[in-house]
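Excluded from the complex is one protein chain; the other protein chains are retained at their positions.
Letters A and B name the chains as they come in the text, with residue numbers starting at 1 for each one.
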Amino acid sequence: MTDQAKPLLVIQGLRTLFHTIDGIVNAVDGVDMEVYSGETLGLVGESGCGKSVTALSVLQLLACPPAEIQGSIQFQGVNLLDLGRDGVRKIRGNAISMIFQEPMTSLNPVLTIGEQIAEAVRLHQNLSRPEAWRWAEQMLQMVQIPSPRQRAKEYPHKLSGGMRQRAMIAMALSCNPQLLFADEPTTALDVTIQAQILNLMKRLKEEFNTSIVLITHDLGIIAEMASRVIVMYAGHIVEEAPVRDLFKDPRHPYTQGLLGSVPVIGRKAKMGRRLQEIPGIVPGPLEMPGGCRFHPRCPRVMEVCRSEEPREIRIGDHRRVRCWL
Amino acid sequence: MFHYIIKRLISTIPVLIGISLLLFFMLRMLPGDPAQVLAGQMATPEEIENIRHQLGLDRPIHVQYAVFFSRLVQFDLGRSARTQNPVTQEIWARLPNTMLLAVVAITLACLLGIPAGIVSAVRPYTWMDYLVTSAALFGISMPVFWLGLMLVVVFSILLQWLPAGGTGSWKHVVLPSVTLASFVIAFIARMTRSTMIEVLSQDYTTTARSKGLKEEVVIVKHALKNALIPIITVVGLQFGLLLGGAVLTETVFAWPGLGRLIVDSILARDYPMIQGAILVFGLLYIFVNLVVDLLYAYVDPRIRYD
Partner (left out) sequence: MTENPEPREYSGQFRRSWAKLKRNKAALFGGALLLVYLFTALFASVLYSRSPSAPNLIMSLEPPSQAHVLGTDELGRSILGRIIWGSRVSLLIAVGVVSVGLILGVPLGLVSGYYGGRIDFGIQRITDMMLAFPGFLLALALVAVLGVGLKNTVISIGISMIPIYIRLVRGCVLSVREQVYVEAARAVGTRDFKIILRHILPNVMVPITVQTSLGMGTAILFAAGLGFLGVGVQPPTPEWGAMLGSGRAYLFNAPHVATFPGVAIFLAVLSFNLLGDGLRDALDPRFRI
């Protein structure tokens, strides 16, 4: 479970803004969170809530003229935002890695799989070409791609979606990172392949002792993989809890709505309730409501919710909620 | 890969046949009677008939075409009405000159245009970008022959550094090839810029960066290699267009090339020559497109295994 020792990654007051022609968009607006060594942290929310942007901000993969990152991101004692370009580069792919949602477009079509894995290894581990290539083959074997030797010489378009995602995982884990951000790793895959990939990730996490931040909108995956969960909405963290507590006793109305909207066969018989939905849609970045951001859609909205933003309340060990209730 | 080459080669054949047909009929449609033109004003009807018989114009049209085509395959394009020399000979004498200009121009264009486009794409909306895009915009808006004339005014008349026309030394090559290259450099720079911008916004570029690769590596190894695919296509296309733009440039600089030959032939109504020269141009263009397609397959692995 979670390691009570010092956290691996500490994010404080993270604000990521985008300067657009129509105004400033606060994609991430004041986020504090920690990631501990050896855990799987789930980051949940609808599209547009800022979860991907948070991950991209840590690795500073956003184009910094339109984007602007404020706050502090401490990794092993160093503020990543203070590092220059070269400093960040040393961390990327090395200590912190990332895998992306669309394996089809996230792999370079004109380079072989082997080369795409080997180049990271050559760079960070200072291996020679043949050594790095052998390492790449080994990584492919570790992610259970059949005939890794041949596959390494092939191009991405020859592989199926599941295999491409495995290749991406191989690429990300090739330098034994301490932290892996997985941005919707299975969303683009078939359900059966999803299960395979998730199991693979679980196994590799044990072997490599990597912490994973699993970004997704699918609560089923969270239930399966995560030990702790953070729920985001419209750029804010609205709830954080260990996974079982979250599912058993969600405190924030948004979390309750999310859990209620998961279709369960026999629900009506069991719980006497129909499929819930959260009315309305996520507000656009330029039309944020005043007060609590969720209040227009909240079934238990009160007067204070409309005017003031709720502060975070700590409810217990690694539990907090941002709500007036 | 081999399959692909064969397929491409085969598909050019109908186009070649089509072009020969097109030319054949186009020239038959010309106003005026070639027999009469050849015979002259004072000829008697018998003399005209004679010439017509000599030229084979009294035979049915498909026979004429068969004769035309069979001669074509033997590289016999007839004789120039102007100089009475075989068409193939005249063309062969001029072709290397035009090729020289075209090759120099394309090389300049790639050496200058592609890097300019890359710089522009990597640092968009900076002064470098504005400089490149403005220069490129000017380059494609300028009439090539006007640029040539202006260059002559500056470099030949005012500064007297370079000759104004003709051939001879490397100095004679400079102005014509720079003039010819101007449009192409501009076009390629623009093309490179837009392609690179698109490639740099692709997911795999973000992935490459997330591995901690140096930005130069990301640009050259990851982005450029992808961008080259459409760029090569464009370069090939431009090479073909250069063969056409050569017409104007060669006229300005009195360069003894294929382009000028075509113009002079058109003005003199030298039909066999026009026919032959245009045919050769068409062949060259098709050949260049073929080479481009092959290069394309080499750079883009997705095509190779089709």
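A few points about this structure:
Convention: a contact is a pair of C-beta atoms (placed from the backbone, for glycine too) under 8 Å apart; a residue touches a chain by one contact, two chains touch by 3 or more.
This is a predicted model, so every value here is computed, not measured.
Touch, as defined at the top, links the missing chain to these shown chains in the whole complex: B.
When the missing chain is restored to the complex, the residue among B:Leu22, B:Ala66, B:Leu111 or B:Val220 that touches it is B:Leu22. Within the whole complex, the absent chain has one touching residue among B:Ile188, B:Ile274 or B:Val292, and that is B:Ile274.
Contact with the chain not shown here comes from a single listed residue; of B:Tyr204, B:Trp255 or B:Tyr285, that residue is B:Tyr285. Residues 14-15, 18-19, 22, 26-27, 29-31, 137-138, 140-146, 149-150, 152-153, 157, 240-241, 243-245, 247-248, 251-252, 262-263, 266-267, 274, 278, 281-282, 285-286 are the ones on chain B that touch the missing chain.
Definition applied: only the chains that are shown with their structure count from here on.
One finds 53 Å separating the Cα centroids of chain A and chain B.
Taken together, the chain A residues at the contact with chain B in this complex read 59, 61, 85, 88-94, 97-98, 100, 102, 105-111, 119-120, 123-124, 155, 157-158, 168, 171. For chain B in complex with chain A, the touching residues are 202-204, 206-215, 217, 221-222, 225-226, 229, 299-302, 305.
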